[in-house]
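Sharing a structure here in structure tokens format.
One protein chain is absent from this view; the other protein chains keep their places.
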Amino acid sequence: MWKTILRRILLMIPQVIILSVFIFALAKAMPGDPFTGLITPNTDPNRIEELREQSGLNDPWPEQYVNWVKKAATGDFGQSYVKKMPVATVIADKAINTVWLSLLTFVLTYAIALPLGLLAGRYQNSIFDRIVVIYNYVSFAIPPFVLSLVMLWFFGYKLGWFPTSGSGTVGLVQGTFSYAWDKVMHLILPAVTQALLATAVTIQYLRTEVIDAKTQDYVRTARSKGVPEGKVYTRHIFRNASLPVASTLGYEITGLIGGSIFIETIFGYPGMGKLFIDSLVGRDYSVITALVLILGIDTLVGTLLSDIILSIVDPRIRIQ
Amino acid sequence: MKKTKKKFDNGSESLPPMGFNVIVREFSKDKIAMISLAIILITLIGVFAGSIIIDQGALMKVDIFNSYASPSSEHWLGTDISGRDIFGQLIIGAKNSLLIGFSITIITSIIGVTIGIISGFYGGVIDNILMRIVDFVMILPMQMIIIVFVTIIPKYTIFSFILIMSAFYWVGKARLFRSKTLSEGRRDYVSASKTLGTGDLKIMFREVMPNLSSLIITNLTINFAANIGIETGLSFLGFGLPSDTPSLGTLIGYAKTSDVLADKVWVWLPASLLILVLMLSINYIGQAIGRSADAKQRLG
Amino acid sequence: MELITINDLKVHYPIRSGFFNRVTDYVYAVDGVDFTIERGKTYGLVGESGSGKSTIGKAIVGLEKITSGSIIYEGQDVTKKRVRKGMQYNKDVQMIFQDSMSSLNPKKRVIDIIGEPIRNFEKLSDQEEKKKIKGLLDIVGMPEDALYKYPHEFSGGQRQRIGVARAVATNPKLIVADEPVSALDLSVQAQVLNFMKKIQREYNLSYLFISHDLGVVKHMCDNIAIMNKGRFVEIGTREDIYTNPQHIYTKRLLSAIPKIDVADREEHKELRRKVEREYVQNEKEYYGSNGRVFDLKNVSPTHQVALASAKSGGVQ
Partner (left out) sequence: MAAGDQLLDIQDLHTGFRIKDEYYDAVDDVSLTLDKNEILAIVGESGCGKSTLATTIMGLHDSKNTRITGEIIYNDLNLIDLNETLYNQIRGNDIGMIFQDPLSALNPLMRVGDQIAEGLTYHTTLNKEQRTERVLELLDQVGIPDPLRISKQFPHELSGGMRQRVIIAIAISCKPPIIIADEPTTALDVTIQAQILDLLKDLQAETQAGIILITHDLGVVAETADRVAVMYAGQIIEQATVQELFENPLHPYTRSLLNSMPQEDAVTDELHVIEGVVPSLTKLPHHGCRFAQRIPWIPAREHETDPILHEVTPGHLVRCTCYKHFHFKDEKGEE
């Protein structure tokens, strides 16, 4: 078990290296450098050139890359051009919001998807199943930004139930109940929207897996033992049907963090996705590079997590 | 039906290959699929006929005095911030979205299916190399990287947008069709063809590929919808089509300001509805085709 | 007349394991097998699942990469793909598969299925080709209107006959039949076996008949090889094997076949248990130190068996 995980981690190393080279190249292709932001009409061009020389920007690329990696590994992503503070600080500030949003979304997604998918599969062709299929189909087809807009317009503006932007109201005292409640209120609309979108694939998976599992021979064996119908489902069908979904949990968790660009932008929620777009608009390239790198590694961790989860839940994989 | 599950059945009930008539029959049994097809056809005709009539240059001319005009007989769906006609932009935007979605789908399908089949058929070293490349692209945060590319590419056009998108979105297909080729290649007719002296290329594309055709078509349709979604999504954020090119996404993007979202519904709602209807219809068609490919799910 | 000679054929699959996924061991699917196939005769290859019998068949038609050894056909070693291509080897050596459904491309019509080898190996006009395909269908007892149908429109037995027709389309000299009837019902199996015999008479074909069913093999084959753990444990004529089995494995197989002889069934059972007891007690004497099958020794000019008794050695 631990050996498998360790080997999987070792296998990640070349991937991380390729990823970092790729992103470094991307960063180099982006216009501007840390000193672009300092330039005002009355700066001395020679002074800028001197600064560049000092921070190694005129070194050969391989050297620059190694330096960049060394710094990145210690969490030093340089300075934000626009905000004039360390990139790490800028990102950390927003990351916490995204984590909260992702967590709530994750919980909501499975709270909705698990019962819907499993029950729709069990009662295939019932009215309930048909409604789930339609819901599933619409949530699959609807573009995220359209749903987000409609949700914001309807629940935010028309009904006015939820705040329409931000992650909290300014002026509330941290630690009080109204502060926490306010935070939650800001979270709900984007989280529900994101969860509605994320349920589509999971429900579809679960439903077809349940339908498929129902016809398996081991289910017939269970019935021939005299296992009551309810137990046939809980002990045999649902467990086997959940397997492929369990294996995507890893992707889902990390995918949510990267996938919130639309949601955060539209709901004005100050997380990493919005930071990314804002940085692009403000041409804050050091932040962009750091974000892409973090999310790349985040995706890698996701695949690792998925593999580990699968090897835990499926004994057939555990052996190898 | 339990009976048909028997391993060595008489065969008379085993699954027939999916042909064009099976699709036709599946559609004729499925009203929603027919309606979806009609919607798509009408939209296509309307959009392409409209785009011939409409002069894009004139349409995109800024008319500051007409900013955010409400719908009227002159501007059926009102105007945007620069006083440009929404209805006209809707038509041209839809045309652009459809064409771009279509191009990306075709390009990625050709690359993905070819690489997938080659990889799955040969296995071994070739497969290893191709799949490592696919693995690498898969772990990239694609959405972000595409956006970054869009912003740093000089002389950015529709064409470069299609290329950037295609460069990333073939990998999923390659992986899908590789696994399908692997399982298809395990079937004895592939071995038979090898012993019958048929060449590798012919086996891959004349023997194996026809057996994946239903999957390819299904995947193509659903991908078409997804690609339209991605294009409009990026345009919505402002990182899709160039700003002087009308796009459904750009129209909906105006709603990023709360004033437009809350009070000037005519700017963004028609485009949203159009996208929604298009996506629903195309997806439904894709699913109907998918059903006709799967004998178990056929309606009749 | 000698048709094909197989010398010390080995097919090993690597097993990867351990921390760095390195090759740590091999599956010895086929581990040193020699034999010769003569013109117009039928050879039975018998063994239980995993014995390596199908692997030999696949190696002969060129579907399996071999680890070492040679397969000599018309003086050339045909284990290389280039050699096979160059001499149109597969025109002469064909295969019939077990699963008729999977061995026929579901998207192709019968005319294109049977036409495939003809188009690859012969240059015929459309008319000639069609005539030839009709002739082939006739030989396997299929009506002419089958030409434009798809595989799924036939029953299992009919599909297997189409497979036979395809295999004989280029007048091959050897057909490797890999469990050709084990997926078929009894009565249908008899139909297919009859056709295979009829075709053999007409074309003077050789068959390599791979099967786990000793009854069918006895009906079809002149010479029989019994396989176990990737090697031959016994090889001989039909009479040698059935009336004078020497190796415990052969004895076990023979005694395990259910017999249609109700009156004596208690005796069969007793015999079977006796053989089984002997196997359990003396297993070590029949196999080498690491469980490997010994090299073959002559019992008679036609009959060879893998026993240690003749002389020691044989275990590498």
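Labels for the chains are A, B and C, by order of writing; each one numbers its residues from 1.
We adopt the following convention: a contact is a pair of C-beta atoms (placed from the backbone, for glycine too) under 8 Å apart; a residue touches a chain by one contact, two chains touch by 3 or more.
What you are looking at is a predicted structure, and each value in this text was computed from that prediction instead of being measured.
Screening A:67, A:89 or A:221 for touch with the missing chain picks out A:221.
Although one chain is not displayed, its contacts with subunit A can still be listed: residues 216-218, 220-229, 235-236, 239-240, 243, 313-316, 319. The chain not displayed touches subunit C at residues 48-49, 155, 157, 185-191, 193-194, 197, 212, 214-216, 218-220, 238, 252-253, 255-263, 265, 268-269, 272-273.
Note that in this section only the chains that are shown with their structure count from here on.
Using the average of C-alpha coordinates as each chain's centre, C ends up farthest from subunit B.
Chain B has its Cα centroid nearest to the centroid of all protein Cα atoms in the structure.
If you average the CA atoms of subunit A and of subunit B, the two centres end up 23 Å from each other.
Centroid to centroid, with C-alpha atoms defining each point, subunit B and subunit C lie 49 Å apart. Listed in rising order, the residues of subunit B touching subunit A in the complex are 5, 135-136, 139-141, 143-145, 147-148, 151-152, 225, 229, 232-233, 236-239, 249, 252, 255-256, 258, 261-262, 265, 268, 272, 275-276, 279-280, 282-284, 287. Those residues of subunit A lying in contact with subunit B across their complex are 15, 18-19, 22, 26, 29-31, 137-138, 140-146, 149-150, 152-153, 157, 164-165, 215, 258-259, 261-262, 265-266, 276-277, 280-281, 288, 291-292, 295-296, 298-300, 303. Of all residues in subunit B, those touching subunit C in their complex are 7-12, 14-17, 187-189, 191-198, 207, 210-211, 213.
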